[in-house]
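Notes to accompany the following structure.
Of the protein chains in this complex, all but one are displayed in their positions.
Letters A, B and C name the chains as they come in the text, with residue numbers starting at 1 for each one.
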Amino acid sequence: MTINEAQDEIIEEFAFFPEWMEKYEYIIQLAKDLPLIDGQYKTEANIIKGCQSRVWLHPEFKDGKIFFTADSDALITKGLVAMVVKVLSGQTPKEIADAEIYFIDEIGLRTHLSPTRSNGLLSMLKQMKLYAVAYQAQSLQN
Amino acid sequence: MTINEAQDEIIEEFAFFPEWMEKYEYIIQLAKDLPLIDGQYKTEANIIKGCQSRVWLHPEFKDGKIFFTADSDALITKGLVAMVVKVLSGQTPKEIADAEIYFIDEIGLRTHLSPTRSNGLLSMLKQMKLYAVAYQAQSLQN
Amino acid sequence: MLQNDADIIAGIDVEKVRSDFPLLTRKIYGKPLVYFDNAATSQKPTAVLDALEDYYRKYNANVHRGVHSLSQEATEAYEGARRKVAAYINAAYDHEIIFTRGTTESINLVAATFARKFLKEGDVVLISAMEHHSNIVPWQLVCEEKNAKLEVIAINEHGELLMDDFEKKLTDKVKFVSITYVSNSLGTINPVQEIIKRAHAKNIPVLIDAAQAVVHLPIDVQKLDADFLAFSSHKIYGPTGFGILYGKEEWLNKLPPYQGGGEMIKTVTFEKTIYNDLPYKFEAGTPDIAGAIGLGAAIDYINSHGKDNIFKAEEELLEYAMDALTSVKGLRIVGPLTNRVGSISFLLEGFHPFDVGEILDKQGIAVRTGHHCTQPVMDFFCIPGTVRASLSFYNTREEIDKLVKGLEKARMMLG
Partner (left out) sequence: MLQNDADIIAGIDVEKVRSDFPLLTRKIYGKPLVYFDNAATSQKPTAVLDALEDYYRKYNANVHRGVHSLSQEATEAYEGARRKVAAYINAAYDHEIIFTRGTTESINLVAATFARKFLKEGDVVLISAMEHHSNIVPWQLVCEEKNAKLEVIAINEHGELLMDDFEKKLTDKVKFVSITYVSNSLGTINPVQEIIKRAHAKNIPVLIDAAQAVVHLPIDVQKLDADFLAFSSHKIYGPTGFGILYGKEEWLNKLPPYQGGGEMIKTVTFEKTIYNDLPYKFEAGTPDIAGAIGLGAAIDYINSHGKDNIFKAEEELLEYAMDALTSVKGLRIVGPLTNRVGSISFLLEGFHPFDVGEILDKQGIAVRTGHHCTQPVMDFFCIPGTVRASLSFYNTREEIDKLVKGLEKARMMLG
């Protein structure tokens, strides 16, 4: 599944929930279901500080692809983190670097992507892209 | 003539001029008619700097009364200066110190008395009162 | 439901008051807005908006030194605002009121000019552990520059100032005390009169950060004997971008000028510049004329209700809110239970404030979440932040009830 296919799938899923409550309940469910990150990786180095919530992000590079695990101290952020990980994890560095994340906007949580909100999610996305660019440069060298 | 009688006389005179032009022409005429200050007293020490115009003021204390001569580089200010001198000159220090100058307001030139206009006239009035207070203190000592 | 009875408190008819504030009719996600972010910024009554319109439509002109009528009118209104502010906080002179951009700039002005002239290596500036960043960072900046030290009066677990600690830290090295009257994150009212008295006993000047206090408590700078006092227009029903620094004449005369430019000078030559008298010495550049006039209108508006009536109504609403909130399951108040005003910070035990805030927002309830620009307070309590509901006299008991219901929904959804 490409990044955009994954995003479209989420958007479709959310279309089933006309009520904001249902959307949020779904996101919160995602957050609760997913033990996102291995305890050993919830380190200071892997922390991404937002103004409101914190996110932990750990990348692994395997077979030309990046696999992310992540977590957040805020539940709604964690749910969104879960979805972003679902969308980006297991893709190639180039695909991640070039990806445009639009599903959060589309499902009506655009404030989570607004730079002025300055919460952890946006910083996490930036960080994921930085990793992607770094791995890309690395693969090119090899 | 008391200070207030002199002021009222000016106000009455101005009542004859319903048009602003006539009022100003009268003031300007006053300014031109009166060689207000002896050249030797137009010194740096006697200068009162407003933001817009400068005023020279020279006091003389004689027989328990203060006699002022003055001048200004702006003609309208000079006309007003002439009237103020007419009103206050030759009065006792106490009368000058206690005087309330209302005629300028009444004849419709109140902006000349507004502290925010910060022109020379207001500073001159302040200076006249300072002289009066000084002479008053001096007379009390004697 | 005794809604009618409940909503006329201390002669304040809340429904009538609400109709003065156009924004309060807003809907958010289709629900009537419940605005509980008043500590961040207050809403503006029509009277203030009309004053702004009136200025721009009828007598907008640059102030001072203008020969033309428009400029005179603008100047009179502008200086009239200064007189209104002076009267509102009972300053001894109008020229003790300096117009600034806000509390933050007021504090920076004092910190920078005081430090330039009076702060030496090894000196101490004393603040408290519950200060807003705006009353921390300016002092950090000047202490760093002057190799002085910033000392901090501790607070207890109720978010109250430890007066013992104050006494202990008020050494001879202290050259300045800067303290908030009311904490924006905790709601604590500090004993500033006592603090000033003790500092003055050692000849130490005191700045009071009244950003939160001025809108909820009567302020009399002469009775307080404050040397400086700062607040922001936007938190007291006035326009954004405007604020006040009150300073005792004596102190303002002692301090060197802050910014240079038009207005703050008497004469300029390249060799020597003579600074203007108070208050202009500290007001460089074209001022925020509309801002001043707007704040003046806000003060008129407060006076039209009587500030004591407003404060009394707020007190009763706060009591109602504290009762209602403490009955919410798992809700923990962060801050004192009594002797407080304005903001109520809390946590829903087990839930992140950000999550709670977001779910409240979806129900049309505007609260603030996070550190509220008082990170050290959050660090002290070892929490990532709080949910803060801050009240104004235009809020109703019904709105408090909605908040309680909203919190219960949040608990249900997140739990």
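Observations on the structure shown:
The rule is simple: contacts are C-beta pairs under 8 Å (C-beta built on N, C-alpha and C of every residue); 3 or more make two chains touch, one makes a residue touch a chain.
Treat the numbers as computed from the prediction; the structure is a model and nothing was measured.
Partners of the chain left out, restricted to shown chains and counted across the full complex, are A, B, C. Considering the whole complex, the residue from B:11, B:28, B:113 or B:134 that touches the absent chain is B:28. Between the chain not shown and the residues C:19, C:193 or C:375, the one that touches is C:375.
If you put the missing chain back, the residues of subunit A touching it would be 49, 51-52, 111, 114, 116-118. Listed for subunit B, the residues touching the missing chain in the whole complex are 20-21, 24-25, 28, 51-54, 73-77, 119. By the touch definition given at the top, subunit C reaches the unshown chain through residues 22-23, 26, 28-29, 33, 35, 37, 40-41, 43-44, 48-49, 52-53, 56-62, 65-71, 101-105, 107-108, 111, 116, 132-134, 136-141, 145, 150, 152, 232, 234, 239-242, 257, 259-262, 264-265, 267-270, 273, 284-291, 354, 357-358, 360-361, 365-370, 373, 375-376, 379.
By definition in this document, only the chains that are shown with their structure count from here on.
More C-beta pairs touch across the A-C interface than across any other pair of chains. Residue numbers of subunit B whose C-beta contacts span two or more other chains: none are found.
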